[in-house]
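Apart from one protein chain that is not included, each protein chain of the complex appears where it belongs.
On to chain A.
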Amino acid sequence: MKQILSGNEAIARGAHEAGVKVASAYPGTPSTEILENITRYPEIDAAWATNEKVALEVGIGASFGGARTLVTMKHVGVNVAADPLFTLSYTGVRGGLVLVTADDPELHSSQDEQDNRNYAKFAKVPMLEPSNSQECKDFTKLGFELSEKYDTPVLLRTTTRISHSKSIVELDDNVAQTPQTGLFKDPAKYVMLPGNARVRHKIVEERLVQLSQDAASMAVNRIEMRDTKVGVITAGVSYQYVREVLPEASVLKLGLVHPLPHDLIREFAGKVEKLFVVEELDPFIEEQVQAMGIEVTGKEILSLCGELTPGRLKQGFGLPASAESAVDKLPGRPPNMCPGCPHRGVFYTLNKLKAYVCGDIGCYTLGFMPPLSAMDSCICMGASIGMATGASKVVSPEERKKVVGVIGDSTFLHTGVNGLIDLVYNQSTATIIILDNRITAMTGRQENPGSGHTLMGEATNAIDFTMLCKAIGVKHVRTINPLDLAECEKVIKEEMERPEPSVIITDKPCVLIKTEGVFTKGDTLCVEEDACVGCRACLKIGCPAIEWVPDSGKKGKAKIDPLLCNGCDVCRQLCKFSAIGVAK
């Protein structure tokens, strides 16, 4: 049967067909939908881990227990999981283990655009790179075969355009039969103390040599001979752009991008007049081809930054661009917090109190945008608390009061909690605000250990953030209603003043949560036209439901869109003229 699947859906399907028993992940665009789609296959034990390191460690345990295991994450997630990954390369696996790294060239939804092909080289593990959804499914299955055959974890690299593009996939109704799982001891292989690890390192190097030799005859690496004037080595979505823009060119299409098939590259280079490498981001293939002593052109004509597109490839090859009709400059349309978002009031308050906000990653990073404009740094998940501790070390006692760390519930449990332990241990005075909206909102509302539900929707323990912070040793832990501006201001101000560690936890759910009884909409509000004096105070929160109507009255007036309003009441609290009331 044929179906249109996204790359992520196809990877989930591939895992099912490969007989995967365990899947573990932490959400992150563009990888998130892999695990969400795996829930369709009830034979797979699938769960969100607290972070990517834990996800991989769960995967390692399952693999050592004999199960085929899929672990997925976004590119920066591999930074978090790098520690277990590098040593897993030494131990090898028992049940096959495929780690999906979903990269994000162009930073559609990320804080950097690192090229994770470098991890394959660095950790000395093979990496497959599919170029459409069919290959996503096929390469996932192949990944498990290679993993078991060569006793290694296998990286499967997608990019946003592979994960989130859909194309037609032929489904296979057969599910691979895999061996019985169970405990199994082999300390020389699985206990990486120096004596054992030295032995394993040699095996890793031999494995790479073997893989590189075998790669020449793997069907996923193939030469497509057409005109011999131009030959292109390429992989992933870049292959599709090459076929689109240079239909006459001969192509060496790589499915295995690490280690490279040296024999095949030499053969191909010998058959074409001029050799190119077309790849996004780093000159990963290009430099290795150069190191083989082969003349090749790549980054000389293509950018190191951003993703490739057919137009950019044309430009690189000096082909005429299609005529583009120019348009007038338009107002931009950046993303915004939802109407009624519980993060809004907190950032309004932080702006008002002129706090120095060490930020973190989540929907609340949008608190950076005007008019809230209340974020001063943002690096990676969990960094806010450590940065707040560090900033407090180097400023005057007066400035120290201004230092606030802001972090979401999922992010706090991901890698923020360690920062808080450090903060208390080393007696920093920074104020930390945990924005507990009961969900991992940014990536599309995934459950987390604070939300009380698992990936499968089953009820589970919900972490008590207050008890957790107290157990860590924070003496001043306060809970606030973030939709009550007076309370926000009072509590945040008091805790900023306090020369001791303190944590403030907000207590309102994300407006997008669909689980019954979690989020309830308030009364829809409206602006009483006669009472509105046009002071614009309600515009200071940047709510998408409030619109400024310039030609209403003398100065203009505000208007609330009743279809968008979630009734959070924050704008009403800002109106000094009681011009905002409940809509009839």
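Assume a residue touches a chain if its C-beta (ideal position, glycine included) is under 8 Å from a C-beta of that chain, and two chains touch if they have at least 3 such contacts; residues count from 1.
As a working rule, contacts and distances are computed from a predicted model.
Asker: Name the chain not shown, per its UniProt record: "Ferredoxin", "ATP-binding protein", "Carbon-monoxide dehydrogenase small subunit" or "Indolepyruvate oxidoreductase subunit beta"?
Answerer: Of the names offered in "Ferredoxin", "ATP-binding protein", "Carbon-monoxide dehydrogenase small subunit" or "Indolepyruvate oxidoreductase subunit beta", the one UniProt assigns to the missing chain is "Indolepyruvate oxidoreductase subunit beta".
Asker: Among A:54, A:176, A:203 or A:539, exactly one should touch the missing chain; which is it?
Answerer: Here the residue in touch with the unshown chain is A:539.
Asker: Out of A:248, A:328 or A:398, which residue would touch the omitted chain in the full complex?
Answerer: Counting the whole complex, the residue in contact with the absent chain is A:328.
Asker: From the list A:156, A:363, A:388 or A:407, pick the residue that touches the absent chain.
Answerer: Missing-chain contact among the listed residues: A:363.
Asker: List the chain A residues touching the unshown chain?
Answerer: That gives, for chain A, the contact residues 2, 4, 29-30, 108-109, 132, 160-161, 164-168, 237, 240-241, 243-245, 309-311, 314, 321-328, 330-338, 363, 366, 369, 371, 442-444, 536, 539, 542, 544, 546-548, 550, 556.
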